[in-house]
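Of the protein chains in this complex, all but one are displayed in their positions.
And then chain A:
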Amino acid sequence: MIKPRYHFEDFTSGRSLPLAVRTVSAEEIVAFASEFDPQPMHLSKEAGKASILGGLSASGWHTASLFMRMMFDGWLSETASEGSPGIEFMEWKKPVLAGDTLSGTSTVSESRLLRSRPGIGLVKFLHEVRNQNGVAVMRGENPIMIRLRTPQEAQA
């Protein structure tokens, strides 16, 4: 296992971490939708324009998956993560359109030690993804299991 930079102790309430920046191409929108969500507004520009979304737009699950990668590249790859039990909520607030450049932040809202799994804590994050106009396109909240740097001391 590679030695992570961030552990449970580093995620203090209020701390904000940037997500990696990512531009979304028409090709990747269509590729994801073809495999997982083949609805017209995710497959063609014309159908997208004719829909309530106003253009070729990413599947919400594609947006969620892109957010995951932006989080990984932004800070999670350097974190002693043990995965997540779920997502409390996710809002797809605005369409993610082909050519959009996404950025965002994960902000720690709370953290606690897990009684059931010694050496691991649960950190809750509020995530926001914005487009190039600064408009929030996705918001979500979820807990992530993260290993402690010094389990014995922290639990003593």
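Brief remarks follow.
Going forward, contacts are C-beta pairs under 8 Å (C-beta built on N, C-alpha and C of every residue); 3 or more make two chains touch, one makes a residue touch a chain; residues count from 1.
Just so we're on the same page, contacts and distances are computed from a predicted model.
Per its UniProt record, the hidden chain corresponds to "Dehydratase" from the list "Dehydratase", "Nopaline transport system permease protein NocM", "Succinate dehydrogenase" or "Spore germination protein KA". Within the full complex, the residue among A:F11, A:W75, A:W92 or A:F125 touching the omitted chain is A:W92. Although one chain is not drawn, the whole complex shows that of A:A26, A:M68, A:L113 or A:L126 it is A:M68 that touches it. Where chain A meets the omitted chain, the residues involved are 1, 32, 35-39, 41, 51-53, 59-61, 64-66, 68-69, 72, 76-77, 81-93, 95, 117, 120, 145.
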